[in-house]
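Take this structure first; my questions come after.
Removed from the display is one protein chain of the complex; every other protein chain stays in position.
Chain naming follows the written order as A and B, and within any one chain the residues start at number 1.
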Amino acid sequence: MSGFLEVALLLAAPLLLAAAGELLLERAGSIQIGLEGTMLIGAFTAFAAARSGAGPHAALLAAAAAGLLAGAAFAAFAVAGRADPILVGTAWNLVAVGGTAFCYRLLAGVTGSVLEVRTLPALAFGLPAAALAVFVVPFVLEVFLARTRPGLALVAAGENPLALAATGGSVVAVRTAASVAAGALGALGGALLVLTVSPTFVEGVTAGRGFLALALVVFARWKPLRLVPGALLVAGATALQYRLQAGGSHIPYAVFLALPSLLALFALAFARGRGGAPKALGTPAP
Amino acid sequence: MRGESAVRRFAVAATALAAAAAALVGLAILAGASPLEALRALAEGAAGSTAALGETLTRATALVLTGVGASLAFRAGVLNIGLEGQFLAGAVAAAAVGPLLAGSALGARVAILAAAAFAGALWVAPAAYLEARRGVPEVLSTILLNLVAAAAVSGLVRGALQDPEGDYPQSRALSDAVRLAPLASGSRITAAVLIALALALLVTLLLQWTPFGLKLRATGLAPAAARAIGLPRARLRLLAFASSGALAGLAGGLEVMAVTGRLYDPFAAGAGYTGIAAALLGGSHPLAATASAVLFAALGAGSSAMQRDTGVPGALATIVPGVLVLAVLAARARLARKTT
Partner (left out) sequence: MSTQPSKKSPASCSSSPPSLELRRISKRFGETRALSEADLVVFPGEIHALLGENGAGKTTLVSIAAGRLTADSGEVLRGGAHVSFRKARDARLAGLVLVPQHDLLIGAASVADNLAFLDSAAPFFESAGSRRARVARLARAFGLELGDADARADALPVGTRQRIEVAGALAGDPDVLILDEPTAVLSPDETSALFASLRKRADAGAAVVLITHRLAEVFAGADRLTLLARGRSVKTCRISETTPEEIGGLLLKNAEGAVRETEKKREKEEEKIFIEGVRGARPLELRGDMARGRSQTHPSKHAARSAAQHPDKSLALTGFAPNVTSAVRAEGISLSLSPGELLVLLAIDGNGADDIARAIAGLEPFSGRVEICGVTLPSSGNPLVFRAAGGAFVPADRREEGLVATLSLSENLALPNPPGRVLLDRAAMRTRAEERLGAFGVRFASPDVPAGSLSGGNQQKVVLARELARDPAILIAVHPTRGLDLASAAAVRSRILDACCAGSAALVVTADPDEAQLFDAPIRVVYRGRLSGELAPTTPAATLGRLMAGLEA
């Protein structure tokens, strides 16, 4: 089973990272349903950086920088601009999907030959350091939200923005910061795909992982630590599927594709109230 | 939106068009082409010939229906982001029912479309139920249902619906008698686009000119007041959910019946999301959403020709609608804050 655990962890890392960022943003009261687009931006940036000679770690950094910018841009519309984040996110996906495909064609030519890049070197368990570090992120997030002052301010921005404003905080600043962080984490998640799982970029390389990450946040009921079992479950199921496929099994792959969304739907259906959703989720800053 | 002054609408439209034009020109230059050449190729590919126009209107069919469906839902205050999934549900229903039907072509067509519309409405039902009974925001549940639908299509074309006479992951084809024939030779255009346009008119009439439409709009504009006034909020929302789902499902059914003839994977990805973009650009007005949908379809049809003639990647057709919507959202939000 050595290969199985390795593959599962490798598949879980990008998902977990993107979901952690999204969770942070949603706890602050905004929501980016265009996470798929942000992951694509990260994946493409890492790919483009690696193609132009950067090492895999530099490529990771480049993706993080692109993610910061993406998060800031989203916040400019959906936080400072007070446009509905759901609608901004819908348009965001179109721009990111189209934009990365456009740029990839410029890089690869219209015919689209497969271009490989160097992957991150493995550190332990066949995993690179960056992928291992990902599993610390939910714990850091938990401590940040539960025990620090800015964490409390962030929770207030998502639960009772008026209270944050009244006590001298800025809802726009807090949500923008959360969006920038979420952008960086989402883009890093996309970059990990290119730099670990499949060493190339194709259009739609994220294959719905951004949406899966959204589902995971709901499944985790907005609690950082619950992201870990969720991500491992999804990644484990996918890894299992690879093995079963190799062994000629006939359990349809679709079951595993649908699994996280179905689990999230059940989590929503059977949780009390709104399933732990922040009270001010999706509402404009005062 | 209702209550928007003419000046404001003009300002919003001007901002959006300027942003879209800037994106077009900028991307063309980035791709190393002459912007004028690229635009000419785009325009010719979209409307330069009967075939081009036919291509635009063929692509527009699904977008008009999802755009109108999204408008209807948004006006009732239902944030149905799941049109993509409902579109796929409709396509699955058409692909499943279509090959089984023999006999009169008209009867078979009606049955296929009815099945598709029903499947679309059915696919939105869990979201409607969870919202009404459990207070689950429909934004979250409909997105999740999109993923389930995409997974289901992927599974079905390799499983229950797979064409037994081939190894490809695709369903059996509909018979030529059932498929819609082109209206003009040398063009893909069929009567499907007429169905879509008729429904756009019908939904406009419904929203603006019927008692039901007024109740629906009141529910969307002021949910708390609608409840206190004694409007059947749950029923109105359910009807909005179901009819927007049915419109998206119908779009999926027509796509199979008029364009592809069968289901495969991935199937017309993005029709639901682009339909939402069309509704947003049109301020959730069905006719304006229809115009936006035709514009987006023209971009899609034209960009293929542009890619062929000038080397500007066709992905431009996805970017520009997104840019348009972002510009509209930003301009509206800005104006709204200025006036309050």
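Criterion: contacts are C-beta pairs under 8 Å (C-beta built on N, C-alpha and C of every residue); 3 or more make two chains touch, one makes a residue touch a chain.
In this text the structure is predicted, and so the values were computed from the model without any measurement.
Visitor: Who does the absent chain touch among those shown?
Guide: Result for the missing chain's touching partners among shown chains: A, B.
Visitor: Quick one: say which of B:Ala218, B:Leu254 or B:Ala268 touches the chain that got left out.
Guide: B:Ala218
Visitor: Which residue, A:Leu17, A:Ala46, A:Ala156 or A:Leu262, contacts the hidden chain when the whole complex is considered?
Guide: Selected residue, touching the omitted chain: A:Ala156.
Visitor: Which of these touches the unseen chain: A:Gly21, A:Gly42, A:Gly67 or A:Gly169?
Guide: A:Gly169
Visitor: At which residues does chain A meet the chain that is not included here?
Guide: So the residues of chain A touching the unseen chain are 146-150, 152-153, 155-156, 159-160, 162-163, 165-170, 276, 278-279.
Visitor: Pick out the residues on chain B that sit against the missing chain.
Guide: 2-3, 205, 209-211, 213-215, 217-218, 221-222, 224-232
Heads up, the rule we're going with is that only the chains that are shown with their structure count from here on.
Visitor: Please output the residues of chain B touching chain A within their complex, sorted ascending.
Guide: Within the complex, chain B touches chain A at residues 27, 30-31, 79, 81, 126, 130, 134-137, 139-141, 143-148, 150-152, 154-156, 158-159, 270, 273-274, 276-277, 280, 307, 311, 313, 315-323, 325-326, 329-330, 332-334, 336-337.
Visitor: Once bound in the complex, which stretches of chain A touch chain B?
Guide: Chain A reaches chain B through residues 31, 33, 77, 81-84, 86-88, 90-99, 101-102, 105-106, 110, 203, 208, 211-212, 214-215, 218, 252-255, 257-258, 260-262, 264-265, 268-269, 273-275, 277, 281-282.
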